[in-house]
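Below: the structure, in structure tokens.
Note that one protein chain of the assembly has been removed; the remaining protein chains are unaltered in position.
First chain written, first letter: the chains are A, B and C, and each begins at residue 1.
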Amino acid sequence: MDLTLTKEEEDFRDRLRAWLHDTLPRLPPEPPAEDWPARRAHDCAWQRALHDAGYAGLHWPAHAGGQGATPTEYLIFIEETERAGAPYVGANFVGLLHAGPTIAAEGTAAQRARWLPPILRGDEIWCQGFSEPDAGSDLASLRTRAVRDGDSYVVTGSKIWTSHAEVADWCELLVRTDPAAPRHRGISWLALPMNAPGVTVRPLRTLAGTTEFAEVFLDEVRVPVTHRVGPENDGWRVTMVTLSYERGTAFAGEVVACRRTLARLARTARANGRWDDPVLRRRLGRLHAEFTALWRLVQWNTSEAAHAARTGGHGNPGPGASVFKLRYSQARQKLYEAAAEVLGPESLDTRHEWTAQRLSSLSYTIAAGTSQIQRNIIAERILGLPRGR
Amino acid sequence: MDLTLTKEEEDFRDRLRAWLHDTLPRLPPEPPAEDWPARRAHDCAWQRALHDAGYAGLHWPAHAGGQGATPTEYLIFIEETERAGAPYVGANFVGLLHAGPTIAAEGTAAQRARWLPPILRGDEIWCQGFSEPDAGSDLASLRTRAVRDGDSYVVTGSKIWTSHAEVADWCELLVRTDPAAPRHRGISWLALPMNAPGVTVRPLRTLAGTTEFAEVFLDEVRVPVTHRVGPENDGWRVTMVTLSYERGTAFAGEVVACRRTLARLARTARANGRWDDPVLRRRLGRLHAEFTALWRLVQWNTSEAAHAARTGGHGNPGPGASVFKLRYSQARQKLYEAAAEVLGPESLDTRHEWTAQRLSSLSYTIAAGTSQIQRNIIAERILGLPRGR
Amino acid sequence: MDFRLTDDQRALRAGMRGLLAARYPRERLRSLADCPGGPPAPDRDLWQALGEAGFFALRLAEQDGGAGLGLPEAVLLFEEAGRALLPGPLVATQLAAGLVPGAAEGACPVTALDRPGTAEHLASAEAVLLLDGRAARVLRARPGGAPRALRARPARSVDPTTPLHLVRQLPRPPDGTAATVPADAPRLCREAALLTAAQQLGSAFRTVELAVSHARRRSQFGRPVGAFQAVQHLCAEMLVRAELARAAVYAASLAAEPEGTAEIAAAKLLADSAAVRNARDCLQVHGGLGFTWEADIHLHLKRAWLRASQWQSAADSEELLANTLLREASHLPEGPHASDATDVLDAENVTA
Partner (left out) sequence: MDFRLTDDQRALRAGMRGLLAARYPRERLRSLADCPGGPPAPDRDLWQALGEAGFFALRLAEQDGGAGLGLPEAVLLFEEAGRALLPGPLVATQLAAGLVPGAAEGACPVTALDRPGTAEHLASAEAVLLLDGRAARVLRARPGGAPRALRARPARSVDPTTPLHLVRQLPRPPDGTAATVPADAPRLCREAALLTAAQQLGSAFRTVELAVSHARRRSQFGRPVGAFQAVQHLCAEMLVRAELARAAVYAASLAAEPEGTAEIAAAKLLADSAAVRNARDCLQVHGGLGFTWEADIHLHLKRAWLRASQWQSAADSEELLANTLLREASHLPEGPHASDATDVLDAENVTA
């Protein structure tokens, strides 16, 4: 048990801090939330800056063009960039955290050469085409079909909950290539060029009134067979190898941000007088315990991943990530409920950042596996209870 | 919508109040909790007093020797006796609230004549032999066997969670008479004399340290066939006709008592200074809302039952009783959690009545159908959701 | 005692449901939610139709042009309004019937305030009922904006069908801008809390219906999601919350003073919880589809948040109920449970 940084880790942190201190003041201001092209440009410029400073693909293996950093260094990176108020990964999320690692792990040399460098340089943006309107939590029931026709697949179907679809160059797409096979078989992973004929993107309005997601309609879209990563009909496995990233460190930066928000809630409550209400004050105190422990859980999971990486494992957060995801999603919702309490009447005004966050927090117990699904995973895969029916 | 009493109802209440005012001071003090023979004698004397005053079997039909009171009058009876601090139904619980009504509804004239008058007079005590160690919530999986042998059944098996078994004269017993039939078929209802050879009673110690329940072991006990109520193999239906009583008005008196306890909590908190803690104070305020509404729900269910009785229905609280039972059991546990908060260190001393109640409240979300079972019933029978699997 | 609805009450409720189905179908709600410029003012035609149906004058005496009905009937109508998410300052306008000319007829929307905070439909209301003291006051509207005396500024309302202002202060009486009217302000506040609770109740039951109907229809993993125990149990708890709130709201509408004060606080507290938490659970049952603008669930949730903040907050209600408890306790005999008053740490019993 040791939470202190090694000399190497401290050096890494110090260099990063110095670079952030130097670089961030020179960045242009954040563009408006709904101006997608401007946000793409902003996010790509930040990725390019990271690339040029040697921070791109920090946690990617060296053979994929990454820096081969340890999970601990990657966590330091997340913590320091968040603390310094650096831009979020934004439009580069899917490329850096899922599509890229998938190609790195399962792609051919040619595929790695084609797709990975532009991701790392911030030249190309990826989006994710997994969810479907009729599939929901039951991802394996996806129905988008891909029929082989010569050197191409002809793809027809629709995808939903796709972020950055309007500005993406590529989409990592799960399609059904063998309709007769059992649910988890017969699925393949394709890289879909978003400018291919037959691709239509329609923004999806969420209850927050924003359009951070889109629906993607695919009408006989031709995708070259060479764009398939991994064997045909093996796409489920190909995807799952890296999907758990989404449930692991992906939220680490958010925990740092939540802790800062919580301190701001206290400051605001003190300023507007609500701090004198012990019910609210103790609620904030309990949230402080919650987020402190969640951060420790992140460090715990990171240590396990670092150990696995050292001993030749995947560095895959595995089902234990469900424990974190389940609790974090609830805690985030409680945080913004408390924020509404702190704000009082102002919480009914969506111009307040916390009100917008309160609305978007409602998706956390649903997206990337509902809380119900996470509990099933914990019960069956960690606790070894019999398969629920 | 009318919560005021009619002239008849007010007259009934006034007569009852006067009688209680007159009678209660003359009652002997309550015997010690663990002295079962003394408690039997005490409870029977109270039942005899009710009988002599014309209040025995208030809600039983006249043909069964009851008073044929309306559900509203019965509710007034419960409220007034509880408010006046009258003895609880105690050892007469099963006879008056389940076995008796079952015999009244399903028994022959001879059976009614044999068993009902002693219940009403407080001469004979009944206990309930339904649950089994291996059955739990799945009551229909009971395994106690009854094999026909001439004019008798020979009964072997064991029952659990039987209250007052040590002092009961009779046990309403569910046995399996056809092992080949589907789960809910092949069950019969028998009246077992507790002094029959082969009946062994072993007190069961609960986590509260008390022995209010017992296990009953049956080793080739002979029960005359004439002691069967209802057709052979039809015992499940026979039992269910009246089982929901347990989930309906049976808790009404407890809600009255809980409301009084809650007020006492407030008084105690005021006296010991904990009232100054707004967190605790607001918690008590919310519990006040909860129990106020639960009492209104009792009145609502009673009004529905009264309507059903007037229009020829059963007066059966039906699945709606699950709504009340589910919420009440949670509220009762919250009440005694709050009591522990009010008491502080003293809550760790079991001599305090509220500490004992806190322990016994732990069974409320389990006994008479766990909260999980109640939610299933509500989802499937009231909301019409598909059968869970 | 018969807590059930009378035939007249059932007919009244059915009439309201029919009126809303005809005049305020779901498409109307959706078109309001999609208004590009933010939440619109209440529809004057619909307002007038409500007035003609007697909605606002419901509780006025017959000789004053009303229906002479009481809070129980009002509660049933507001429950329907909440179910349909009918927008507009309905509660304030019914309170103002008989106090502000035109309110009873549906010709004059009136909003109300009991303290600084948020005010709904402030720019389109023709008058503002001020209920911050013992006496009620009426502030006339300023065409197209909020009365200056309120020092209000428009919010970007979280509820897409309810325009909101943030109000900094209420004018202190005596004040030339607000005229005193003959009404008991605390009583009107209590009635407002009860009628608001009734709307929450309607919303809470509506989200149960939405969740159950989705759970029956939607399939995942080869069966309706309503066959999963986790979904069943969410729905069951939703129903329990709504039923408990119903018992509290209906009973509060019948209670006489002073019991009524506590009963209304209990009703508001439980109905607020039921509306907010049922909308949340309904969203969870719907999964991703519930997170879309197209689903009605968020409209229920946002309105429920708004209503929970109006009239009596949870803190107000809980403190009021706690104090009622203490008063009730003072009437209790020490009785057989006298142990509650003893202090086991007292000086007589030390050192064993």
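One rule holds for everything that comes next: a contact is a pair of C-beta atoms (placed from the backbone, for glycine too) under 8 Å apart; a residue touches a chain by one contact, two chains touch by 3 or more.
Computed from a prediction, not measured in an experiment: that's the story for all the values here.
Considering the entire complex, the omitted chain makes contact with A, B, C. The chain not shown here is touched by just one of B:Arg205, B:Arg310 or B:Arg381, and that residue is B:Arg205. Considering A:Leu58, A:Leu142, A:Leu262 or A:Ala309, the position touching the chain not shown turns out to be A:Leu262 (whole complex). Contact with the chain that does not appear here is found for just one residue of A:Thr23, A:Ser137, A:Ser163 or A:Ser303, A:Ser303. When the whole complex is considered, the residue among B:Pro31, B:Gly136, B:Pro193 or B:Pro224 that touches the unshown chain is B:Gly136. Residues 131, 133, 135-138, 141, 160-161, 204-207, 209, 277, 279, 340, 344-351, 355, 359, 362-363, 365-367, 370-372, 375 are the ones on chain B that touch the missing chain.
On the side of chain C, touch with the chain left out of the figure occurs at residues 116, 145-146, 148, 150-155, 165-168, 228-230, 233, 344-347, 349-352. The omitted chain makes contact with chain A at the following residues, 1-6, 9, 30, 72, 85, 260-268, 270-272, 275, 278, 281-286, 288-290, 292-294, 296-297, 299-300, 302-304, 306-307, 323, 326-327, 345-346, 349, 352-354, 372, 374-376, 378-380, 382-389.
By definition in this document, only the chains that are shown with their structure count from here on.
In terms of the stated touch criterion, the partners common to chain B and chain C are A, listed by label. Set against the Cα centre of chain A, the chain with the most distant centre is B.
Between the CA-based centres of chain B and chain C the separation comes to 38 Å, rounded to the whole angstrom.
Per-chain Cα centroids separate chain A from chain B by 54 Å. A straight line joining the Cα centres of chain A and chain C is 39 Å long. Counting only residues that touch two or more partner chains, chain B has 278, 282, 389.
The set of chain C residues touching two or more other chains comprises 228, 231, 315.
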